[in-house]
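As you look at this complex, bear in mind that one protein chain is not there, while each of the others sits in place.
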Amino acid sequence: MTFENAKLVWELRWDVDWVTAVQFIGNSRRVVAGNRRGNMMEWELPEKLEGDAPDPVRFYEGHSNSVTKLRCIQDGSTLYSSSFDHSIREWDMNAKDQGETKVVLNEGYIYQSQFKRYSKKQEPMECDVALRKDSKKLGGHREWVNVMELSKDEKILVSGDDGGHVVFRDRASGKIQKSWNVEGWVHAVAISPDSKQALISERRPLVFDSAQRRALKLWNVEESKATKDLSEEFKKMYLPALAWSPDGKTLLVGRGEEEEGKIWMLDAETGEKKKELEDKHQYGVTDFLFHPNGKHFFSAGRDTVIRVWSLKDGTLVKKLGEPRGGQFKDWIHAIDITPDGKLLAAADMAGQVNIWQL
Amino acid sequence: MNFVNSRYSPTVSIRSYLLLLALFYGELWSEPLRKVIDREVSAGWKKEKLEPSKLANDETFLRRVYLDLLGMVPSYEEAKAFLEEESEDKREKLVDQLLSDERFGKHQMQIWDLSIFTRKPANPSFTKDRDRFKDWLAKQFNDNVSWDGIVQKMILAEEEGSAMFHVQYRNKPEDETVAVSRLFLGTQLQCARCHDHPFEELSQKDFYGMAGFFVRLQVLQETKDKKKVYTIGEKSSGEVMFTGDVREQKPGDKGEPVKPKFLLGDSLNEPDLPEDFKEPDYKKIKKAPYPKPYFSRKAKLAEWMTSPDNPYFAKAAVNRFWAQFMGRGLVHPVDNLTPDSKPTHPKLMDALAKEFIAHNFDLKWFFKEILLTKAYQRDSAGPGEEATPKWYQRARVRPLSAEELIASLRVATRFDAAESKEKSLPNATKSYMTKIFGEPVDGRGNFQGGIHEHLFLNNGSQLPGIIRAKKGNLAYTLLNSENTWGGRMDELFLSTITRTPTEAERNRMVGYITASEDKREIQARLEEAIWTLLNTSRFRFNY
Partner (left out) sequence: MNSYCTPQDHINRRALLKGSLLTGAGCSVANFGSLFGADEVTKTAQKKGKRCILLWMNGGASQIDTFDMKPGRPTAGPFRPISTNVDGMQVCEYLPKMAKQFDKLAVIRSMKTGSPDHPDGIYHMHTGFKMSERTPHAEIGAVISKYCGNLDADLPSFVRMGPCGNAGPGYLGPNYAPFSLKRDGSMPTFSTNNLKPEVRERRADLFRFLESEFSKQHKAEPFEGHRLAKERAWRLLRAKDAFDVSEEWPKQKDRYGDTNFGRGCFMALKLAERGVPFIEIGHDNYDSHANNFVCHKANMQQLDPAWSSLLIDLEDRGMLEDTLVVWMGEVGRTPYINNRAGRDHYIKAWTTVLSGAGIVGGQYYGSSDEDGREVAENPVNEGDFFSTIYTSLGIDPRKKHFWGKRPVWLTPEDAKPISAIMS
């Protein structure tokens, strides 16, 4: 695969606030995104990848603060969301809707035009959508839940918060199986395919104070103990993106938070650096994603350019998009891919979901 | 004109004729710059009704000029040589001698290095170690490369060792714009980065227009002999993106590319790239040299910036160099020349710039002209407490920089002549001193008597360690001198504060040192005396 013919098919506009998370729902044409307000929206993508961007169909009400991650299980029945509102919620994707509501898709633009001189005046773009509420609220966190991941076998849901609390729970029942505290704030987590280990990066973003913290460690989940401390290798780096390859052999580590977004591939066994990738995201990495073909992976960052890499040797295969902005660029917060690897969705800070055909 | 029948002798008449010519065509007899300076500065005193202080005596002049040109006090031998010299033009001879001293280049380099990199350089992992650049820059000053030449070389960065200026701003064309404007054009652009300048004519477009000259630069790093070596390349494409007032930038704003434009001047005329042009992949290039760009913006910038027609370059330069010696620019602060800023002596400013250009930006010539004026050679004694008088009626007072202090301490104590295992100051001492003495002024250049340097001097063991008698150094020499103690005071004072002691001082000192007969006590007291002299204002300041 060369991705030579990859192209941007639609920009699903949802200009209310930054779009911060995105997930395809199982094998369907459904895609759900979350934003900084805590709202979630669903679209159904048409079969034919052409024409105008479709309007959203459903609004998910529940979270009261930014949605940080969305994860859907493979059969498309249940969606999980983590948020700054200290909760993780479960959404039944096949439940009945609980009403209807209106959304204004260009609310952000209209608000801004009060203060900024835009050349075009816009009328509000109203849209009727179904309304659905969450089916379950999972506790266990008392701070912003920054990270949430599903294990490969989908039996475990991992989450971490800014209070340093890491939680492993049984996904089906929602019950907490293991939890422990790390010293800093949990910045990113990657879980091994056999669910036995976790790679966790920590931070406490102070500038000059001695209490500042940046750390990266490998943990044994059962014993809740750190087995390897890789912090020295990544001294003084914020690592907002981590990933564990599905074959269990490679760890991906991405630097970010406005520092230069370099990416490293580590040997999962030893923790040693195998390679530093040759290209980087200006201003930082935000997310990693593995292609279902097991041969490629994607990275997104604070420069609206999604990069496609070869998992075997870390070479850059393709860049999707251009950096957008002035001295500082807009961000892609998160990316997801359909199980057949044909479509890529990107949560774009500029209030939209970008759909790419690969 | 017929002279033969005149009442005056022909030669007198010819002289008066020539005098008349000179009056009409003043340029034929161009006044030496030093006379222009003195004339204008005195006019300033008259206008402000100020009494200038007396002329500095030889001792004062000697120390001041050594510090200004070489960055260290004169050694005992050097001081004696000058003070004993009897010729009328000894001050001019001294200036000539110091201008050709090797230490001159190093000191001027030090001054510029501090301006360019400050104590906390950007990108420290690359710039902290910049000995090659320092050597290169010192050589430029010693070879008396003209100022426009030096600036051009720094921008073009083609000579070995000259690349470090750009390395500091790797991938940060906006930061480089601020630095270049401040250092070489005397203009503070940083406000215009985020919004149109609130007071001056400068707008954001001006800022980004200048940034366009730097956005295509590439830095190549190689390792040669275990040292990092940098080369600068330039791409043929790439633009600065501009999104308007930063406070109003919203996600989704794409930004428009800004073409390079000379500051408050014309846009750059660039040829279009040919249709089939392919930009080489700079990430793949691992060895120097980089390929040449299709069109070099940096070359155009270097040319425009140092051109005699550039309205800022010469003025910013003369103002800065003037401030270096006279304590304060004709426009203050030196990096804030705006179309509205008024120099205190406007005619002088014009004359300095004009002559500097006419002499092809010759630095040694320019410095010499300033140093031989009466304006420069005033004493700093007098009423009034400003450190850097605006009208130059008194000589300026400024603290020695950390580098000057370290160098002067070595000279004064004869550290290098001492037979000891350490041939250089211990690193801890140097780093303490740079940290503690590095920023003794507040943000506006006013000296702040910080308590920290005194804690270091009073309580630290470093300074006493440097002073302690070892064969060859000052303390040892004085202890073993054959002179009377009274006589040794001349050497003591001259070595440390470049001055002969008054009778009162001499007596007091001798009394202090020889209060006891015990040899160890005498040594301790002598070392304390040296310590004290090195702690007085007369050592701490350049006045």
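Going in written order, the chains are labelled A and B, and every chain counts its residues from 1.
Methods note: contacts are C-beta pairs under 8 Å (C-beta built on N, C-alpha and C of every residue); 3 or more make two chains touch, one makes a residue touch a chain.
Just so it is clear, the model here is predicted, and its values are computed rather than measured.
> What shown chains does the left-out chain touch?
Even though it is not drawn, that chain still touches A, B.
> Looking at B:Leu69, B:Leu301 or B:Ala387, which residue reaches the missing chain?
Once the missing chain is taken into account, the touching residue is B:Ala387.
> For the chain left off this view, which of B:Leu273, B:Ala358 or B:Leu455 is in contact with it?
The single option touching the absent chain is B:Leu455.
> Specify the residue from the set A:Glu42, A:Asp134, A:Glu202 or A:Asp330 that touches the hidden chain.
Candidates A:Glu42, A:Asp134, A:Glu202 or A:Asp330; residue touching the omitted chain: A:Asp330.
> Just the residue numbers, please: which parts of chain B touch the chain that's not shown?
Here the touching residues of chain B are 191, 194, 246-251, 332-333, 380-387, 394, 397-399, 432, 442-444, 446-456, 458-461, 502, 504-505, 508, 512, 524, 528-529, 531-533, 535-538, 540-541, 543.
> Quickly run down the residues of chain A that touch the omitted chain.
Within chain A, the residues touching the omitted chain are 17, 36, 65-66, 84, 108, 111, 115, 144, 162, 185, 203-211, 257-258, 283, 302, 325, 328-331, 349.
Everything below uses one rule, namely that only the chains that are shown with their structure count from here on.
> Can you check how far apart chain A and chain B are, centre to centre, with Cα atoms defining each centre and the answer in Å?
53
> In their complex, what parts of chain B are in touch with chain A?
174, 241-244, 246, 248-255, 283
> Using the touch definition from the top, list the residues of chain A that touch chain B in their complex.
15, 18, 112, 115-116, 278-279, 324-328, 330-331, 349-351
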